[in-house]
Each structure stands twice: as structure tokens, then as C-alpha cells.
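These notes are about the structure you will find just below.
Missing here: one protein chain of the complex. Every other protein chain is in place.
The chains carry the letters A, B and C, assigned in the order they are written, with residues numbered from 1 in each.
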Amino acid sequence: MQSDRERAIFEAGIKLGALYHQWVGTPISQESAGSVESAIEKSVVLQPFVEEITVRLDRKQMKKNLFGYSELAGLMFDAEIVTRVNFTYCRARLAPQDGYPLMQVVECREITPVSDH
Amino acid sequence: MQSDRERAIFEAGIKLGALYHQWVGTPISQESAGSVESAIEKSVVLQPFVEEITVRLDRKQMKKNLFGYSELAGLMFDAEIVTRVNFTYCRARLAPQDGYPLMQVVECREITPVSDH
Amino acid sequence: MQSDRERAIFEAGIKLGALYHQWVGTPISQESAGSVESAIEKSVVLQPFVEEITVRLDRKQMKKNLFGYSELAGLMFDAEIVTRVNFTYCRARLAPQDGYPLMQVVECREITPVSDH
Partner (left out) sequence: MQSDRERAIFEAGIKLGALYHQWVGTPISQESAGSVESAIEKSVVLQPFVEEITVRLDRKQMKKNLFGYSELAGLMFDAEIVTRVNFTYCRARLAPQDGYPLMQVVECREITPVSDH
């Protein structure tokens, strides 16, 4: 059996792995990046145990190819996700580190429910 | 060598094949569908030879799974694209037919440039 | 900070989420399924912290469409992965449950290194 904390961590991993491989390769430009960020966020937040998701795509890396556009690459992602299982929250991140699109758990936190008297 | 018409047809095929396989599998719901349609359109229109693209995703097929969302499936697409090579336009479509997500050229048309005297 | 166990769980989540969204939508048939299983396994095992991966795709679900083939769908997957961080192993699985392609941690285990005297 896993603890709530472990389950929240597992779910965060699933979502980061999924969004990366769903969206890498999408044609993109500095002008269309906002629309793709929004679509990714609205897509990820549908999935179970997701509380929050923010996706920023690095416009500086969107260099124009022969035809004037770019393609969404792993190193363009800066995404932060918060998952929750019962009272435990987990925050994880996908961001470039040493030239690799690294996924890491940032912190987990248990919220003590307030007693009702 | 290919004619402009043939090149416009080839480019329309590329774009329909690409968008299908880039986006199938995306988590989606009736509420988020508009955002995904918009991101697909903004992504496809970046590519060379694309004049117009409209994407409609069939909300009726977006049935909720165990966790309350759906996944973008091939049969949900109704997409129409117009490509252009020089003065020749090609309109093609991706839409369900007999339970298959069929891609077809709808029509091609050559525009006679107006003489300038 | 995360424990080795938590890191192994996170990595298992990443890999299952990634393989699902990388490969869903691939044209497939009962005859080509073995080749796709093999390519997925060889792809996943390249990634960090992966010890073992086995992928079985349910041929019974590969019904022929109008043109005689099928498309890899989430519910066709039965995949089991073992990740390792230092001396801790985590086994996780992607398999259909109640009509949903569920990802779950099966078990984690710490191996006691043998003392050397």
C-alpha cells in the first residue's frame, strides 16, 4: 500500500510524463505559444488528482525554421503541477537542467484538517 | 515535377495526417474542447502553404470516463484545411465516414490573376 | 527531500504517463503488435531509473476498421515497469480497470545490501 504522499507523487509523475510526450513536436511560434500553454493547462487539469497546473513555454527558444515557425521541444517547457490525494499535496516541476528536461518533485505537504469544534 | 495543384494536394495531406497524430490522445472535455480547437488551428496555420484551417471537435462523443473526462479520438475531428501553391487552392477535409476518420480532397481551384491593364 | 522509495515511485509515474501518450494513436494490427511492443520496451528502458519494462498489447481489441487495421488505444495496454533508485525498487502497472487505463503502483521493495564480512 502507498501513503497519500506517495500516491500524490506518483500522480504528479504520470501527468508530467504524459504532457511532455503528448505535446512535443507541435508546430509553434512566439505568437501561438500562449494558445498552446492554455490548451495544455486545460487538458492536464481534467485528469484525476490535479489541483493546479501552470505551463510556460520559453519563447526565446522558438527560433524560426526555413518556413518561419518552430516546433515544441522538451527544453522549452517550464511546467509546475500540484497534485492532491486526500489531505496531501505534491508540487512537481518540469524544467531544463543541464540541457535535460528534468522532472522533479519540489515539495509535498500535508494539510491538517481543522477540527470542527 | 508536380503541378501547383498537385503540390497543394500533397501539402493538404501532410497537414491533415500531422494534426491527427499530434493531437489524438489529448485529455479533453466539452468545456476544454474550444481551447484545444483554437490551439490546433493556431498550430496548423503556422505551417507552409496553409491558407485556412478550421477544426471542430464533436462534443457529443466526449463521454466521461471513470474520472470525468474524455480523450481526443480520431472520430471526433471535423477539420477543413485550405492550402495554396501559387494561384492554386486546395480544400481538404478530415471527418468521420462509415466509422473511419476519412481524409479527402474536397476541391481544388485555380484563381486567374487579374491582368493589370 | 524525497526518499528513494518516493523517487522510484515518481519515476515510474513519469514513464507510464510518457509511454501512453507517445504511442496512443499508432496504426496497429494483430500482426504488427509484436513489433510495436518491442519498440516501446526498447524505448522505455533507455530512460533513467528503469530496470525492467514489459508491454503487452491486447490483440483482441484490435478490430479492423474500414481499411483493415486498428489504432493503438489506451485500453489495449498492459504494461509493467520496475524502477530503481539506489536500493529501492518500485513496480507499477498500466492496465484497464473498469473501462479506464489505470496506472498504479503495485509494490515497492528495499533490497538490503549484503554486508561484506
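One rule holds in what follows: contacts are C-beta pairs under 8 Å (C-beta built on N, C-alpha and C of every residue); 3 or more make two chains touch, one makes a residue touch a chain.
Remember, predicted model here, so these are calculated numbers, not experimental data.
One chain is missing from the display, and on chain C it is touched by residues 22, 25-29, 31-32, 35-36, 38-39, 42-44, 46-48, 67-69.
Residue-level contact of chain A with the missing chain is found at 20-21, 24-25, 65-67, 71, 74, 98-100.
Listed by residue number, the positions of chain B touching the unshown chain are 2, 5-7, 9-22, 92, 103, 105, 108.
By our rule, only the chains that are shown with their structure count from here on.
Relative to the C-alpha centre of chain A, the farthest chain centre belongs to B.
In summary, the pair chain A and chain B forms a contact in which both copies contribute largely the same residue numbers, shared numbers making up over half of all those used. When the CA atoms of chain B are superposed on chain C, the rotation angle comes to 180 degrees (nearest 5). Centre-to-centre spacing of chain A and chain C amounts to 20 Å, using the average Cα coordinate of each chain. Computed from the mean C-alpha positions, the centre of chain A lies at a distance of 27 Å from the centre of chain B. For chain A, the set of residues that touch two or more other chains comprises 22.
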